[in-house]
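Here is the structure we will look at.
The complex is shown incomplete by one protein chain, all other protein chains being positioned as in the whole.
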Amino acid sequence: MSEPLLNELSQVGRQGVRYPAPDVPLADLPDGLTRHDLPLPEVSEIDVVRHFTRLSQLNHSIDTGFYPLGSCTMKYNPKINEETARLPGFLWVHPLQPVETVQGSLALMYHLQESIKEIGGFAAVTLQPAAGAHGELTGVLIMRAYHAANGHTERKKILIPDSAHGTNPASSAMAGLQVVQLPSDARGNIDLAALEAECDDTLLGLMLTNPNTLGLFDEHLEDIVRLVHDAGGLMYGDGANMNALLGIARPGDLGIDVMHFNLHKTFSTPHGGGGPGSGPVAVSAALADFLPAPIVDIIEPGDEELPPLYGFVTPKHSIGRVKAFHGHFGIFVRAYTYILMHGAEGLRQVAENAVLNANYLMAKLKGTYPVPYERPCMHEFVAEGQVEGAPDVRALDIAKRLLDYGIHPPTNYFPLIVHEALMIEPTETESKQMLDGFVVALEQIAAEARTNPEVLHTAPHNTPVGRLDEVKAAKELILTWE
Amino acid sequence: MFFPHTPHDREEMLRATGVNSIEDFFTVVPAAQRFPRLNLPQAMSEMDAAQELRHIAEANETTREFACFLGAGAYNHYTPAVVDSILRRGEFYTAYTPYQPEVSQGTLQAIFEYQSMICALTGMEVSNASHYDGATAVAEAISMAYAQFRGKRTKMVLSPALHPHYRTTAHTYTQGSEVTINGDDSAPAAGPEALLSYVDEHTALVMVQYPDFFGRVYDLSALAEATHEAGALFGVAVNPLALGLLTPPGEFGADIVVGEGQPLGIPLSFGGPYLGIFATRKEYVRKMAGRLVGQTVDTRGQRGFVLTLTAREQHIRRERATSNICSNQGLMMLAVTVYLSALGKHGLKQVATLNYHKAHYAASRIAALPGFSLWQPKTPFFNEFTVQCPVSVAEINAHLLEHGILGGYDVAQDYPALQNHMLLAVTEMNRREEIDLLVDVLAEFAQEDSHE
Partner (left out) sequence: MKVPSDLKYTKNDEWVKVEGDVAIVGITDYAQEQLSDVVFVEILLSAGDEASQGESCATVESVKAAADVYLPVSGTVTETNEDLPDNPEMVNSDPYGEAWMVKLTLSDPAELDGLMDAAAYEAYCQEREH
């Protein structure tokens, strides 16, 4: 069943792609600076095509099946996005070309910036960050720079709820901040008393994921924002869960000062097997001067006959670049295509259908698997991966057994505050029939857990490989084929 | 749009959830801010959106119409058709991080093969599954060096000939930490060994570029040795395509090799998405950030691959992690993997050598023009070189553009002391006629100069 490695397919003397012979006189190679051997595989083009095609067939993907991976928003990635991102006019443009020759790219970036500002309720945006976590780092550096510019270098404390993604504390630590974790209350909100106790004049801000990783919209959002702002702190919004809020509420209107968006979640750009993502950061007017440089703006206004001239500008107190060039432009094209196709009404329907699907699943499943926070959820919810009458069965077993049903399991063991968590995010692009099939699978698995738990413990059975020995991998550390 | 529910489905689903209308799910949202009117353009059909995007794209002028001699960190190379053909497989691009290895062996094995080939190319022992780009890979090398010495060495020495974007990114990343960056604003005319004057017992990392921003290639073994004598790590930022020809940094003592993977089959795409290469020696593997795939076996005794050493990462270590990265450039990594396998041992050497010869042909012809000279004629280079021009680069480029030529990078933008210096890149894409045309147009300036 297993596919050979490329080096095992290699045959001495074989070559896939050939290049033309030099059409210029040959120069001497630099003395003592050239390599003796280049130990890469030697395979033909058909070897390459078959190898990677067979590898692809070992993957689960959105295109092949349901993927309710909580917190990751595995929605359908429209095919038109792939076409528009590959338009030659976009693909074959160098990032350092004179701005007069790249007005199309700049116009697209400008309009995407404007769309994100409008959707999120913000005053300014940078498209540069490469991913959500990269956006977080950008955001906390902006918050830090804002306080420093106001003479408050002592503000180093950042509050992060215990339900947050690990990237939040990691990003904060990279920015040199002191992380204080906030507990959640019995209804899955931030514990207000604990928050109040931390609101002092060392407060830099609070990182809020709302809806949070339990899929719950915080019931005290207005109090949280008031407490943080009254203490002189800033509100960071983790946009990972923006899919629930499109057209429902604008985070900027709710008091968020800075927020990253995940184009690869909310705006349907593909996850690509782990990237590339894109994590634009939007801010309120007070923070606009601190955005990473450069951002796109209109340099010369247009008129009836001429379009405006777009160019790059550097905000006055910019924190600097967070990467080379201008961000993941190819991802911007896909996200902008998606926004154009939805419009205001369509984006609101995205959120509504995502929330409907999650609530429907929760209603259908809560008789079978415990749901620790029973109130309407947003775009996702967390169940406990345990079955009454099957004490030895864990969330991991249920997840692995789902693979045998051709379904990608929910996120398990996150958030950490729920015992044996199964975090389920169906997304808006799945049909009722698909959701019903998922419910049937989980019900059957619960029945198996009681009657034949062994089939769960040893699952999966129908996948290209069985459970893998992670301890062996970590101990022996075979990280290359040599 | 992409919602499959029929009105009938929706009604049934609402009934099952016990609410009367979808709006009822959102009563928790503060009423005053609920359901804003978004001022966005009317929704378009796919057909209209496709047309609109085509229209926007046509406002660009591209390297397909221009003869492109612009590089400076992003290069106009040929991508074999097989690369995008594989990238378009939905099984790859609509999958996520391989959290469930039993149904992710395709992605996992591709990462393992990528790691293997990056190690082969760089001469290093371990590679991660990639960072965002060359700039952030440099920043991650700084974080790693800082972690390696557990905060006891805080000084990072960066070459002034490291790409300007990489250096500014490093400054941005470290602005909240106790790390200091040194040497990066020294004069770039000096060779890499001039950096040694910045190295002391507090130095954690010395980082240079190979070939450097100006295209120069140096023997770095003496610098590597001196860096190690000072107890610091030696980092090298590479153009990976150059390693098809040049000695790999693993052979002259690099501890960390980073680089921009774009030249290996990734389209220019106005600056991204690209790929950050990151490789190191095995002894430092636990201090390296980013995804890592290891080989193991399954319950049936078959070879298989998993994400490994995840206890280094942010989802477990949270604020104690070296880095916050929680993705890689998955699809770009796949592009590089397919590119390297399709070209293989011979193809990569062939294309690297083509770049070398064409660039040297261009350089020798330009250097022969009166008023033009190579900035440092004795220093070897790969496919990029710096030319001293008789007039400003802006003036020359404006004129080149009229002849359909995308000229080189104006070095003075980042190095004010180097007025009238142009950084030119020549790749396998530049036919001899294009190079000759470039020389002919430049010659117009040479003639003007000689008339003065």
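A and B are the chain letters, set down in written order, and residue numbers restart from 1 in every chain.
Throughout what follows, contacts are C-beta pairs under 8 Å (C-beta built on N, C-alpha and C of every residue); 3 or more make two chains touch, one makes a residue touch a chain.
Because the structure is predicted, anything quoted here is derived from the model rather than measured.
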| item | value |
| --- | --- |
| Among B:H228, B:R317 or B:H403, the residue in touch with the chain that has been omitted | B:R317 |
| Hidden partner chain, residues of chain A it touches | 470-471, 473-475 |
| Contact footprint on chain B, counting only the chain that is left out | 150, 286, 308-312, 316-317, 320 |
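Quick note on the criterion: only the chains that are shown with their structure count from here on.
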| item | value |
| --- | --- |
| Centre distance in Å when chain A and chain B are each reduced to the mean of their C-alpha atoms | 20 |
